[in-house]
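Sharing a structure with you now.
A protein chain is absent from this complex, but the other protein chains hold their places.
Chain nomenclature is as follows: A, B and C, assigned in order of appearance, with residue numbering initiated at 1 for each chain independently.
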Amino acid sequence: MARNLRAKIPASDTLIVHDVNEATMQKFAAEAKAAGAGANAVEITDSARALAEKSDTIITSLPEPVHVKHVFHSILKPGPLPTLERERLFIDTSTIDPASSKEVAYAVQAPNHGRFVDAPMSGGVVGAEAGTLSFMFGASSKTGALVERVKLVLAHLGKNAWHLGEQGAGVSGKLANNYILAINNIAVAEAMNLGVRWGLDPKALASMINSSTGRCWPSEVNNPVPGVVEKAPASRNYDGGFGISLMRKDLKLAIAAAQESGTPLELAATARGLYDAVDDAHPGKDFSVVYKYLQEISR
Amino acid sequence: MARNLRAKIPASDTLIVHDVNEATMQKFAAEAKAAGAGANAVEITDSARALAEKSDTIITSLPEPVHVKHVFHSILKPGPLPTLERERLFIDTSTIDPASSKEVAYAVQAPNHGRFVDAPMSGGVVGAEAGTLSFMFGASSKTGALVERVKLVLAHLGKNAWHLGEQGAGVSGKLANNYILAINNIAVAEAMNLGVRWGLDPKALASMINSSTGRCWPSEVNNPVPGVVEKAPASRNYDGGFGISLMRKDLKLAIAAAQESGTPLELAATARGLYDAVDDAHPGKDFSVVYKYLQEISR
Amino acid sequence: MARNLRAKIPASDTLIVHDVNEATMQKFAAEAKAAGAGANAVEITDSARALAEKSDTIITSLPEPVHVKHVFHSILKPGPLPTLERERLFIDTSTIDPASSKEVAYAVQAPNHGRFVDAPMSGGVVGAEAGTLSFMFGASSKTGALVERVKLVLAHLGKNAWHLGEQGAGVSGKLANNYILAINNIAVAEAMNLGVRWGLDPKALASMINSSTGRCWPSEVNNPVPGVVEKAPASRNYDGGFGISLMRKDLKLAIAAAQESGTPLELAATARGLYDAVDDAHPGKDFSVVYKYLQEISR
Partner (left out) sequence: MARNLRAKIPASDTLIVHDVNEATMQKFAAEAKAAGAGANAVEITDSARALAEKSDTIITSLPEPVHVKHVFHSILKPGPLPTLERERLFIDTSTIDPASSKEVAYAVQAPNHGRFVDAPMSGGVVGAEAGTLSFMFGASSKTGALVERVKLVLAHLGKNAWHLGEQGAGVSGKLANNYILAINNIAVAEAMNLGVRWGLDPKALASMINSSTGRCWPSEVNNPVPGVVEKAPASRNYDGGFGISLMRKDLKLAIAAAQESGTPLELAATARGLYDAVDDAHPGKDFSVVYKYLQEISR
């Protein structure tokens, strides 16, 4: 993502980076230097606060709610940030729960430190490298300006940016989408396992499903049966792809957020328990490995 | 289906029909007569046996396994069928369980009464009327001839005919597809309900999902939120469409067949119990009414 | 129940009976006659209304909510009942849902036709014959008189009568108890199956569980493994006992009532789906046959 930003932002801009991994930052700065004249300047800082003091657009990308809260605490705790020409725009691309996202947004916006926008992404490592990520974001549309500014920034990082509603709508939409994904993935694994055990050819079965009402991303793009989709993780021993632990995390966030809002998710507990068991049996694999697990527990 | 058959079979052929509903048969015959010269001859019979005696291609379409078994019993019980020029081909388009289908196939084929092919369809009443049904069939491919003959017949009734494997593969494939459909439908209803209760615009949420990894038939074609897809049952009070009781039937068949083959379906029991409750609350509606039920039980 | 009533009510009382089955009534009346002098008089009537006109205490025992509503409609529809010396007391021993029970109570009490008390029972056919039923009832305790009167009547029919609260509390309590029963029964069947498949002796396993935290009615009294409890249905091919269809009915009522009150039952949908499948496979058997079903679907 940082590479794409560096390549695409206007020449007049400076990209300032910060990461807990010092070596990674140094390597990135060296790369930028090697890219030579004409390439954008890259600066590294030793804290998120230092970065935020000098930047009008701050993009964060972190694993869990606790990390997002911690980083923003470190930015905001020392007191008011120096005023810059443009209002600061904080874009958080982490997938976290709506409540945590709103909490951080409040901490940023209530004292007028700037605007906070939640903009989780989908597309994985492949999409991040290729610059083809999709973003779904939540931002006040009272003035059109904020939404347009967010879209301009995200255009440097991906190919789509969906404005789903007020602040919080981005992470909400992401969790809703990934909930469907979590369940559809199990459904496809169960149905493919059933078909294969009944003696059907998995490729023929997948073709039929993909022309019928069963078609979905796990049947078409990420089919869990090895050999059906050549480029899917299933065809390379379930390596790469979307790790089960990430799916468990998203499912956990969706369940907690649903609970808070009193919304039933009838299949959620069963799905979560199943992913737990699959992760115990096949840690580190793509979440389509549910198929392999089901095969193993079949008679 | 009979209307399309009448319109599309060669002029030299005669369409013989039988139905338990006498009035329906008479009406159909009258229609054929009214169609006048050049239209195919239609004959009505008073029993499935009488029909089978005179026909080399017999198509059955019945609600449940018990009806299929009963009709074939009535055909085969009286003894050997008179020999015709071509070997008889029985095509059963009912959605039943693989074990029942194999049982009937055995009763037909073991004494050389002809060939039995399972060819359930998808596309609903709309597809049947428009002649755009999809068929998935199971037929021995030892000689190419049988598969070709089946495809020719089904071409009069629909637009696709998938050969999935040996006899039984058609109903197996249908149940596998509809299992995915049953689960994906719940997942979409849950996620849309979650999003709407979080304050997201349902149309924007659906658009994002349909461009992301959550895309599936229930999100795109049959979206359960009224107003999101204009032509979906949800937009007309969940009338028409695919009735919950039919979904319950398919789910029941899939569970029984999975059980017989020792194949786990982790989400099946929860889904079945949920459809039971939804059917209690909203009998006769399209199966996307799960969304409405979830709305009602939300806090 | 009628036999016990006849035997236990004061000699001055007359027992009036009505049943849709004419032959059953005649047989019961003949039995009473044969019992000779000293036995209570038994009278049969041809309608519930006729019975209610002459009785100050009316006990109903019916299968489903629809029957209860129908019978009370037939009693109340023709208009005010003739006044008797004592206020009429209607005791409904059917297991129905709280909402239906309250609806009927309202129809009885709003126009002052008498008092309506819900008093479902547990103990089965065996308990009914032996007079050892337990009743749980809901009745206003504003005056102690009603509660005492109900207890006196129920003492003729069983050994316990629990006053759980206001009208409706009886059926509510029954559904809560039977929900636990439904789930515990599955838990025990699953655990016993697991133990047996691991090679443990089922009797030793059951003894240990019954001295530990796993002890419950399905492990101790109704153990699902043939031979563990000699008198349990499991030891006589799962015949007799508490039929699966009755358990399905109670589960259905509990789920509907929970839904109406916005109360989550996380295990309910899975349990309901499982009982559906067990009933498909083993219709008419005691609900402990879940064990046999699980055995069959084990690898």
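Keep this in mind: a contact is a pair of C-beta atoms (placed from the backbone, for glycine too) under 8 Å apart; a residue touches a chain by one contact, two chains touch by 3 or more.
Predicted, not measured: the structure shown is a model, and the values here were computed from it.
Trainee: What are the shown chains that the left-out chain touches?
Mentor: A, B, C
Trainee: Please identify which residue in C:119, C:164 or C:289 touches the non-displayed chain.
Mentor: The one listed residue touching the chain not shown is C:164.
Trainee: For the chain left off this view, which of C:19, C:103, C:190 or C:280 is in contact with it?
Mentor: C:190
Trainee: Looking at A:15, A:32, A:274 or A:289, which residue reaches the missing chain?
Mentor: Answer from the full complex: A:274 touches the omitted chain.
Trainee: What residues on subunit A make contact with the chain left out of this view?
Mentor: Its contact residues with the unshown chain are 252, 255-256, 259, 262, 268-274, 276-277, 280-281, 296-299.
Trainee: Pick out the residues on subunit B that sit against the missing chain.
Mentor: Counting over the whole complex, subunit B touches the hidden chain at residues 262, 264, 266, 269-270, 297-299.
Trainee: If you put the missing chain back, which residues of subunit C would it touch?
Mentor: Residues 98, 122, 134, 136, 160, 162-166, 168-169, 172-173, 175-184, 186-188, 190-195, 197-201, 204-205, 207-209, 211-217, 219, 221, 254, 257-258, 261-268, 270-271, 274, 294, 297-299 of subunit C touch the chain that is not shown.
What we mean here is this: only the chains that are shown with their structure count from here on.
Trainee: Rounded to the nearest 5 degrees, what is the angle of the rotation that puts subunit A onto subunit B, matching CA atoms?
Mentor: 180
Trainee: Could you classify the subunit B-subunit C contact as same or different, where same means more than half of all interface residue numbers appear on both copies?
Mentor: Same, since over half the interface numbering is common to both chains.
Trainee: Just give me the whole-number Å value for how far the CA centre of subunit B lies from that of subunit C.
Mentor: Taking the average C-alpha coordinate of subunit B and of subunit C, the gap between them is 41 Å.
Trainee: Hunt down the residues of subunit B that sit against at least two other chains at once, touch-wise.
Mentor: 262, 268, 270-271, 274, 297, 299
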